[in-house]
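Below you'll find the structure, written out as structure tokens, and then a few comments.
Here the complex is missing one protein chain, while the rest keep their positions.
When the chains are written out, they are named A, B, C, D and E in that same order, and each has its own residue count from 1.
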Amino acid sequence: MTDEFQKFKEFRQKMDQKILNKGNREINRFYALDKNAYNEGALSAETKELLGLVGSLVLRCNDCITYHLWRCIQIGLSDEQLFEAFHISLVVGGSIIIPHLRKAVSMLEEIRSSHEFSG
Amino acid sequence: MTDEFQKFKEFRQKMDQKILNKGNREINRFYALDKNAYNEGALSAETKELLGLVGSLVLRCNDCITYHLWRCIQIGLSDEQLFEAFHISLVVGGSIIIPHLRKAVSMLEEIRSSHEFSG
Amino acid sequence: MTDEFQKFKEFRQKMDQKILNKGNREINRFYALDKNAYNEGALSAETKELLGLVGSLVLRCNDCITYHLWRCIQIGLSDEQLFEAFHISLVVGGSIIIPHLRKAVSMLEEIRSSHEFSG
Amino acid sequence: MTDEFQKFKEFRQKMDQKILNKGNREINRFYALDKNAYNEGALSAETKELLGLVGSLVLRCNDCITYHLWRCIQIGLSDEQLFEAFHISLVVGGSIIIPHLRKAVSMLEEIRSSHEFSG
Amino acid sequence: MTDEFQKFKEFRQKMDQKILNKGNREINRFYALDKNAYNEGALSAETKELLGLVGSLVLRCNDCITYHLWRCIQIGLSDEQLFEAFHISLVVGGSIIIPHLRKAVSMLEEIRSSHEFSG
Partner (left out) sequence: MTDEFQKFKEFRQKMDQKILNKGNREINRFYALDKNAYNEGALSAETKELLGLVGSLVLRCNDCITYHLWRCIQIGLSDEQLFEAFHISLVVGGSIIIPHLRKAVSMLEEIRSSHEFSG
């Protein structure tokens, strides 16, 4: 049942490793910069992950959406909160977002039922 | 000194009035939907305005950025918080965001020094 | 032979149902607004579906393209008409549209040969 | 009163001339291809201009919007028809379209009151 | 091992043939224009393919990326050169590019190990 999420995680980890091992120093710095952006600071980690989620939704990147949904769930955000972020994405980005929303809601179910969360 | 912000507000109000007066019922409904999206709910109004701001930055819409900056300032967000939202936008959206960031920082100054905020 | 179109329809229906059942009133309103946009009015339903199709092509959303192709075929548009809409999308949006055009033409065949249309 | 439309037309004509005179044969072919796309064919010229307008709106290009509005008005489309095309653009593309819609409605007024149309 | 690249090439060839056979003269002209754009001229073929690659990466089109990677490899560009082009794409386009970069690096391996290149 959690097939797609599992495949996403594995492909992501495998390819990131290959990219980082390639030794392009600037790309590796970009990866570090990207990771740091979501650390707790003047804004909470919850808010920052939601910002990443909405940015990913309006730019329509399924893998980015899956990643930030995963992080949002790890941090403890509720479906009700996530659906309000979905609505803002939908209003800002329009109906062109809907196929990504369908995918997001499907992944949301997968992630919640994955063994990481369903114990 | 607050010229551009003032012009933005006036043009926005004038044109929205013309659009709503035109009587296309569905467009008017879209306007209502857009307005409601930022109301306090399961997510705070602060978080929602930041979501609107980051959505506008990564989609690179100067007027939308100005509007959400204005709202963020009305709600009481600090420059430090806004710059963390700017950084997430920059990392997600890339250097193509930088010209919009320059404009945003320029408008941020204008808005803070406008008579609405500087008493 | 009509595998992908069938899967698209099923996933679309299943996920839209889940999204609407979630009870976020504003998202449900957006769905209604989206549906109404293509109703016959001062512009014909044919023209409106073509507008939806070209909007989807230039924004490069495969599922949106499939949906509007399906509607265009239900309404009776010919391949010759659809290819003229494809060409406008191609000129406006550039060669980056070509992979979506390939997919569109493949779906167009599937839809026309599906039992809904081939009797 | 028709300042911006006039300036748009003059800059467009001057720069297109410079670009075509530069003698890059492939760019000149692209210009011809672009022009031909809106000729009456299996779809009417009205429909094609509306497709160009909605493509321009969802891709958020003010100059492209102004150009297609101008052509739509030359061809005889009514405000009611144009506002239905605006609504489809708004639903497909989201609130990020609104600043372009404001500009479009402002240009629509300018174009209708320009001496080409108000005789 | 070279499954995805093979499937991409076959689908591309099959659908392009169908599109060209459909006889829409303007679409066929667009295809010719697209092909000519990468011919050696004042800029080398290497540079032009890299321009196509970066254009495809920042616009986030997987099939376009695969096509230009294939061409870059045929022309003899090294991984080190390609990774510098990847880095520029990443900086210009932001972290939203990362999933396309993962896919690109995966296809890069497939292409290099395909019988066209590995003898």
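Operating definition for what follows: a residue touches a chain if its C-beta (ideal position, glycine included) is under 8 Å from a C-beta of that chain, and two chains touch if they have at least 3 such contacts.
Fair warning: this is a prediction, and the values are worked out from it, not measured in the lab.
Listed residues E:54, E:69 or E:111: the one in touch with the omitted chain is E:54.
Only one residue from A:30, A:70 or A:86 touches the chain missing from this view: A:30.
When you scan C:54, C:73 or C:97 for touch with the missing chain, the hit is C:97.
On the side of subunit B, the interface with the absent chain consists of residues 60, 79-80, 83-84, 86-87, 90-91, 95-96, 98-99, 101-103, 105-106, using the contact rule stated above.
Even with one chain removed from view, subunit D keeps its contact list with that chain: residues 11-12, 15-16, 18-19, 22, 24, 26-27, 30, 34, 55-56, 59, 61-64.
Take subunit E: the residues that touch the chain left off the picture are 33-34, 37-38, 41-43, 47-48, 50-52, 54-56, 58-59, 64, 78, 80-81, 83-85, 87-89, 91-93.
One rule holds for everything that comes next: only the chains that are shown with their structure count from here on.
Common neighbours of subunit C and subunit E (chains touching each): A, B, D. Just to note, of B-E and B-C, the chains joined by more C-beta pairs in contact are B-E.
Spacing of subunit C relative to subunit D, judged by their CA centroids, is 24 angstrom.
Here the CA centre of subunit D is 32 Å from the CA centre of subunit E.
Contacts with at least two other chains are made by residues 26, 30, 33-34, 37, 55-56, 59, 64, 80, 83-84, 87, 91 of subunit C.
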